[in-house]
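Note that one protein chain of the assembly has been removed; the remaining protein chains are unaltered in position.
Order as written gives the chain letters A, B and C; numbering starts at 1 within each chain.
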Amino acid sequence: MTDFREIGKRLSNWGRWDRDGVKDERGTTNLLTPDRIAQAAQEIVRGQVFDLGIPFGSDGPQRGPFRTNPKLLVSETGEGQRFPGAFRYADDYVFMPLQSASQWDALAHVYYDDLLYNGFPASSITPHGATHCAIDKQAKGITGRGVLIDVARHRGVDWMMPGEVITPEDLDAACEKQGTTVLPGDIVAVRTGWRKKFLDDGDAAAFMAGEPGLGLACCDWLHRHDIAAVCSDNWGVEVSPGEIDGEMMPVHMVLIRDMGMTLGEILDFEELADDCARDGRYSFFLSAPPIKFRRGLGSPTNPLAIK
Amino acid sequence: MTDFREIGKRLSNWGRWDRDGVKDERGTTNLLTPDRIAQAAQEIVRGQVFDLGIPFGSDGPQRGPFRTNPKLLVSETGEGQRFPGAFRYADDYVFMPLQSASQWDALAHVYYDDLLYNGFPASSITPHGATHCAIDKQAKGITGRGVLIDVARHRGVDWMMPGEVITPEDLDAACEKQGTTVLPGDIVAVRTGWRKKFLDDGDAAAFMAGEPGLGLACCDWLHRHDIAAVCSDNWGVEVSPGEIDGEMMPVHMVLIRDMGMTLGEILDFEELADDCARDGRYSFFLSAPPIKFRRGLGSPTNPLAIK
Amino acid sequence: MTDFREIGKRLSNWGRWDRDGVKDERGTTNLLTPDRIAQAAQEIVRGQVFDLGIPFGSDGPQRGPFRTNPKLLVSETGEGQRFPGAFRYADDYVFMPLQSASQWDALAHVYYDDLLYNGFPASSITPHGATHCAIDKQAKGITGRGVLIDVARHRGVDWMMPGEVITPEDLDAACEKQGTTVLPGDIVAVRTGWRKKFLDDGDAAAFMAGEPGLGLACCDWLHRHDIAAVCSDNWGVEVSPGEIDGEMMPVHMVLIRDMGMTLGEILDFEELADDCARDGRYSFFLSAPPIKFRRGLGSPTNPLAIK
Partner (left out) sequence: MTDFREIGKRLSNWGRWDRDGVKDERGTTNLLTPDRIAQAAQEIVRGQVFDLGIPFGSDGPQRGPFRTNPKLLVSETGEGQRFPGAFRYADDYVFMPLQSASQWDALAHVYYDDLLYNGFPASSITPHGATHCAIDKQAKGITGRGVLIDVARHRGVDWMMPGEVITPEDLDAACEKQGTTVLPGDIVAVRTGWRKKFLDDGDAAAFMAGEPGLGLACCDWLHRHDIAAVCSDNWGVEVSPGEIDGEMMPVHMVLIRDMGMTLGEILDFEELADDCARDGRYSFFLSAPPIKFRRGLGSPTNPLAIK
């Protein structure tokens, strides 16, 4: 029986980026060093931009009650305004979970045994948000070299199936077939086809009920390659149902809490993947800034991949 | 007496980017061509990142009733959860205007005489949002070469005063002094010091009551230089109170509605400006993706400037 | 083929309660006169209270995207507060449709042919709410003599079926069997069993998909009896699917727009109905104040029936 705690302990990054007695709250995005970012800029050749965020609207896959799609409400249409002169304006409000549609998880988002990443206590999370490891700690990120690992294409399917596990061997085989070299500090984008399935059938309940995704063994792979962040076209990066009976989301627990790795979820790689298949280049410059929500446990995002 | 309609007509970009009978909804961000983006990547030298978004929280400058600061509410802290196994998670919700804190305006945000940019009717804005010129039309942007024009520093003040007008001559003089060459397709960031004032005194009412900013004559300048987007460290880019009696926000009306220019507001250039002053280079790669709110009239953003 | 417009015209109350050139915005609740309210107080005999509102929470029947259940979020639990002294407090926020769970419809809620009740133009409804016929116009209501007409019990079923029409003859027969005399100015509560079904099976989708309810002919009955308001244990008072092909919610159109009758929806009559069956008295004092939302199109309510 797999013991996720043992894996977490072995791969732990706790203390790795502490400096001068200040405990780190950013985790693996520390690997996004200036040198690597400067190097990543070399990936911008044609200047073509791919937007990896999904639309934020009522047609999204999160239909409650766990989480809901963003609800946009228009406060002003311009009608009925009585300003001096010609000026008319339109405004809107939104109510939404910060983990709605395309999103980055804060490192405070998941924990176990009463400790967050780097040993911060669970009490860091209050009704006012996270006093440690919140999403605004990632304000200068998340940008660097991105690589797409298109596992669905590698397997020759439109989409993988719920519960279908991605292994380190899958990642290596796909990379080899793609001709992709993964470098330290890379941001890895794993394509399972799960977004494509939703685009095809629009079945939100099915989308959320389970998913193909990373198995626990991939934590070692991500650690060995010194990956800065991982993102996916499914809702939770990892496979669901998971590999361990009686434990939920063990990959989250190891990656976020032990390794300090930021996860990106519900992204859309379709256009990008087609382009990569066409030109054979699966690396790009990625810029995916989180919105700086104070003490936020996540953030909506619209990552730009630029080739 | 200045006639903003005459200026708008003269500088109009209506029809300029229509293709094959399809009316354009993106405006000047069409100037962010692949070639220019590829060229802009050359600005990334050191790999240093500056995050230009302000914190999204209750301490922001928008305290209602017109617009309010984002209200973050924690739906899960992990406490009291009874999952199988060790997994605990924390989640949150936000309620906020999309034009809250750091933001991009959609082209549907401002209009006059019942027409939006490119002639779309005002009825395009419904209680469900904008059916034309919404912020999700800018999904692949807003990224390219950015230049900071530090007018406050040029004037030798910590911050300019409310109602203080920035002229084209100011922009030229500041650029010359900085050694900055503005190129077609650039994203211009104008620093007035207004953010610095708020950081110093925390006076939200004063921040919103008026501001230094662009005068109407700058519309010509932005047009002549083929600028792709303009952003500022104040709340409305343009000077307030404005230059025309009886008209509100005339620069918005000309830039957004006639020229189709996307405005970025309430940004923080402090760290970036200090760095530019230090190394004498005021240009950089800018990546500021809007979140893809369907039919949204604006979007929160956290622009990354990379040098 | 039934023409709802003809019925509406025939039963119209437009102008009936205009006074001194002031157009009425309250409709049939004008029938709740002081005399009748004083008389209704005689219904309070035992002093027993029945609360007819349903719980407002995530387990309600409205699961989006049309309308959503209320979302309650706790802003303060008391934890982490650092006040002087011993004081601790807990606070919460809610985001919800005003027509969520138990509710009164404002007279501005439904209209046709560009006119609201009493001839107010459809343009009375703006992004800021209703400038005419809003729910706060009912602030002094809705209170008076209530009568329960238990059609489900009369038919001998736990609940009636979706699309099952209630006729005036049903109302009369049930009243006769119950020994209920309906008086002018009464508030009528029609029990279909639809709430009981939801309590039994918890099937929100089925609850919202259709319902048993009033047929169009009941509009005449309500008019003839000078009823002040009507409420029900289903989501829309009227039968759904409705009786007229190609028209949605014709009973709403006639009752609200033509007769100016306020509708109460998604109430729970279970405990009350059992008590009425037990003691044979189906009349009571009803107090169901709407919350005074300025320009609101509806209001949550928790009606109290007192016997």
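Going forward, a residue touches a chain if its C-beta (ideal position, glycine included) is under 8 Å from a C-beta of that chain, and two chains touch if they have at least 3 such contacts.
Everything quoted here is computed from the prediction, not taken from an experiment.
The chain omitted from view is touched by exactly one of C:G21, C:G246 or C:G280, namely C:G246. Among the residues C:G27, C:P212, C:G260 or C:P290, only C:P290 touches the chain that is left out of the figure.
Checked against the hidden chain, the listed residues C:S12, C:T143 or C:T262 yield one contact partner: C:T143.
Screening C:W17, C:F95 or C:W235 for touch with the missing chain picks out C:F95.
Contact residues of chain A toward the unshown chain are 71, 73-75, 93, 95, 127. Even with one chain removed from view, chain C keeps its contact list with that chain: residues 4-5, 33-42, 44-51, 53-59, 67, 70, 72-75, 77-79, 83-99, 102, 108-113, 122, 125-130, 136, 139-141, 143, 244, 246-250, 252-253, 285, 287-298, 300-304, 306. Listed for chain B, the residues touching the missing chain in the whole complex are 58, 63-65, 68-69, 71, 74-77, 79-80, 95, 126-128.
In this section, only the chains that are shown with their structure count from here on.
Copies chain A and chain C of the same chain sequence form an interface built mainly from equivalent positions, shared numbers / all numbers used being over half. In this entry, chain A maps onto chain B through a rotation of 180 degrees when their C-alpha atoms are superposed, rounded to the nearest 5. Distance between chain centres (mean CA atoms), chain A to chain B: 26 Å.
One finds 46 Å separating the Cα centroids of chain A and chain C.
Counting partner chains per residue, chain C shows two or more touched chains at residues 71, 74-75, 95, 127.
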